[in-house]
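This is the structure I want to talk about, given as structure tokens.
The complex appears here minus one protein chain, its other protein chains still in place.
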Amino acid sequence: MIPELGHFSLIIGLAFAFLLATVPLIGVARKDQYLVRYAWPLSYGMFFFIFLSVVVLGYSFAVDDFSVAYVAHHSNSQLPIFFKIAAVWGGHEGSLLFWVFSLSVWAAAVAYFSKGLEEVFTARVLAVLAMITIGFTLFMILTSSPFERLFPIPMEGRDLNPMLQDVGLIFHPPMLYLGYVGFAVSFAFAIAALMGGRLDSAWARWSRPWTLAAWVFLTGGISLGSWWAYYELGWGGWWFWDPVENASFMPWLIGTALLHSVIVTEKRAAFRNWTVLLSIFAFSLSLLGTFIVRSGVLTSVHSFAADPSRGMFILLLLGLAIGGSLTLFAFRASEMKSPARFELMSRETMLLVCNILLTVACGTVLLGTLYPLLIDALNMGKISVGPPYFNAVFVPIVLVLFMFMGVGPNIRWKRAKPGELKTKLLVPAAIATVVGVAAPFLADGKFNVWVMFGIGTATWVTLATLRAGYGILQGKDGSVSLARLGRSEMGMLIAHIGIAVSIVGATMVSNYSIERSVRMGPGIQQELAGYNFNYLETKNVVGPNYTAQQGQIEVTRDGEFVTLLRPDRRQYNVRTMDMTEAGIDWGLFRDLYITMGDPISSTEYAVRLNYKPFVRWIWFGSIFMMVGGFFAASDKRYRRAKATADAKSDDKKADLATA
Amino acid sequence: MRAIFALLTAVVLSLGLSLSASATPVDTYEFKSMEHQKRALDLAHSLRCPQCQNQNLIDSNSPVAQDLRLEVYEMVDAGKGDQEIIEFMTSRYGDFVLYKPRWEGKTLALWLGPLGLLMFGLVIGFFFIRKQRVSQVEVQEISAEEQKELDKLLKRDS
Partner (left out) sequence: MGIFLYKGLFLNPEKLDSALEGKPIPAFQLERLEDSGEIITNESLKGQVALLNVWATWCPSCKYEHPYLMRFARQKLVPIYGINYRDERRLAIRELQREGDPYTKNIFDHDGRLGLDLGVYGAPESYLVDHNGIIRFRYAGPIDMRVWNDTLYPMIQELQAEARAEGAS
């Protein structure tokens, strides 16, 4: 009975979505404020009923209701409760439910936080969000309901895939979905603005914190995924250019471009059409990502359920979203001309170039991801496009991007003051060049062009960002005060430095990792990167739903004890699946990473030893980016109460800057 | 066959993640030199396992990947060149195993695409900026009318 309640509640949620997608718009058309105001209760109602059905599914997992097919396929009575709850989004049906749920969370949040906005505008935004909800809820109810019953009722569930039984993976999908779906909000704002026929600074200002929030979640989701792949898959890799990874990376790239474009639209009322287009693209790419992941058109390590009918449905939604929004854009965009003027040497130009480069980078990833499909569809055979391709084309593009990234925050809006840029940036550029050239020699005495560019640009971005920060703190009279630093500037500084930190990590780990595969058993010692690894013994370990052989490896350096690492090989009982769990000693400047392979003899195992310099920096950088994004999103200009006063002083500031 | 194969895959795949990615393979092949090791590992990293999902020869623990990996190692140690080894692989398993697609007719768009996109983007950007330049138009900021409207909107926010 309970699961039916969930199903029923989902249908009520759908009904609410239908009303939300129509009633306020009718109200707008008839100029009936009474109808327009229905948007709020309808949004909350939609959220409530979808939330209820998520709760019901969670409850079915918690009480081991294996009569529900989805629960039987993704859980087991032995599974720890933590993972039972996480299993709610561990499979296709549940993750769709979660997708829809995230959407309703965003809708409710927009309804709640946007009371200060124009009513008609917000109502339109909510209606657009409801339309998207309708599409995906229908998809779920028609093709993949998580509440389907199973008969006969199995005694035991098939267990959650062991790879998903991990903390990293508990939070990775929800964050990713919140990010993906968050771009639906930017999309809805853009569509609402197009509907109203008014793309102005106010719209950009309203849309910006939402875009930032979505971007923060997406950044978090992607980094968690990469971190999870690093420690759980046991290969020690952190990015594979797998189609599923690319699917999340593309909206991120466009989302990053959107973040910057929306600033220009807000501050200078320029790039308006471009911002709308990016909003549409960011969301379309999120949908495309969902399509790639859910339809199985591309082979990926992550292969999820492949079923043409599902793919078809998402493709239909994708077509409707892109087709509809671009048609609307075509009709409305041309009406608006951009009034702002700027010179070639100006912050506008820098942001434009950064936007172009990000878009090109995204286009490159898209091309590489879909190319094998294209070739196959044209019957020209099967090819693979993998890391060597992406590294070869993507890396140069972003290196150029990083160069511009240093200039952007240091240059004035509208027109650069002659000579100013040179006085500001000459020293950082010189230091960055020296550091870049010296870095590979310091690391291992050999020249390496990638290390030079990587460390060089990271230094450049850091120094130029700090210089920009100093410029913000410095007043006209030369005095320095922290009070001048607004939250959005601070966010920018933190996020840009985060990028630099990630660049360092990626550069170092890609170029200076050391890996050895050796035979190890009790009493055998091995050496790697100055560390001594001493295999003590193999222990048998029994977990809640697995058994494992765990190697005990003592690590010493110059005779001093460093750590005891315990990599293990697990056999999961229900799925009879072998998994390796790496033993990792993490450090600020290096990770030691050990995986156990197959047994070679009765006591000896093949063991892979890895030395990974600076690998953590990749994720430290993304934490910086998230914190930066959070600061920017929480800038007081976006808070309701003081919006007007601040907006005015802001405009004044902008005027001063451009005067 | 398609039916049963599809059924099997469906069963496996509907469990969520595929099983191919489970345990990590480790081999203890002893190379003749560090140089050989580095070259062999790089090469094996850039070759795709023909059987599994999207995995290279190093990361996959399927039997085929194991064989091919060993083959790569042995060929490197026997002093064979990269090109020769790649030839060996593609003559048996096709271009599918190359993670770095060849430069040929059907991949022209793939390799030149990014450059084309970049050119296209820069040209558009260039014309856009030229059109926007202050020096060519005498005017100004936001027009007075628009400024008024903006103020009105912002006021309404509060």
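Labels A and B are assigned to the chains in the order they are written; within every chain, residues are numbered from 1.
As a working rule, a residue touches a chain if its C-beta (ideal position, glycine included) is under 8 Å from a C-beta of that chain, and two chains touch if they have at least 3 such contacts.
As the structure is a prediction and not an experimental result, all values here were calculated from the model.
Only one of the listed residues, A:I26, A:L142, A:A330 or A:A377, touches the absent chain: A:A377. Within the whole complex, the absent chain has one touching residue among B:V26, B:L68, B:I85 or B:L110, and that is B:L68. Only one of the listed residues, A:S295, A:T359, A:S517 or A:N545, touches the absent chain: A:S295. Contact with the omitted chain, checked across A:P154, A:G311 or A:G521, is made by A:G311. Subunit B residues in contact with the hidden partner, per the touch definition given at the top, are 1-5, 8-9, 50-51, 62-64, 67-68, 71, 90-96.
If you put the missing chain back, the residues of subunit A touching it would be 291, 295-299, 308, 311-312, 315, 318-319, 370, 372-374, 376-378, 381-382.
Note that only the chains that are shown with their structure count from here on.
Residues of subunit A touching subunit B in their complex: 73-74, 90-92, 116-118, 158, 160-164, 200-202, 233-235, 237, 240, 242-243, 269-270, 296, 298-307, 338-344, 348-349, 352-353, 356-357, 359-360, 363-364, 367-368, 371, 375, 380-389, 392-393, 397, 414-415, 515, 517-519, 569, 575, 577-580, 582, 595-598, 600, 606-608, 640-641, 643-644, 647-648, 655, 658.
On the side of subunit B, the complex with subunit A involves touching residues 9-10, 13-29, 41, 45-46, 48, 53-56, 58-59, 94-101, 106-107, 109-111, 113-114, 117-118, 121-122, 124-125, 128-129, 132-135, 137, 139-143, 146, 149-150, 153-158.
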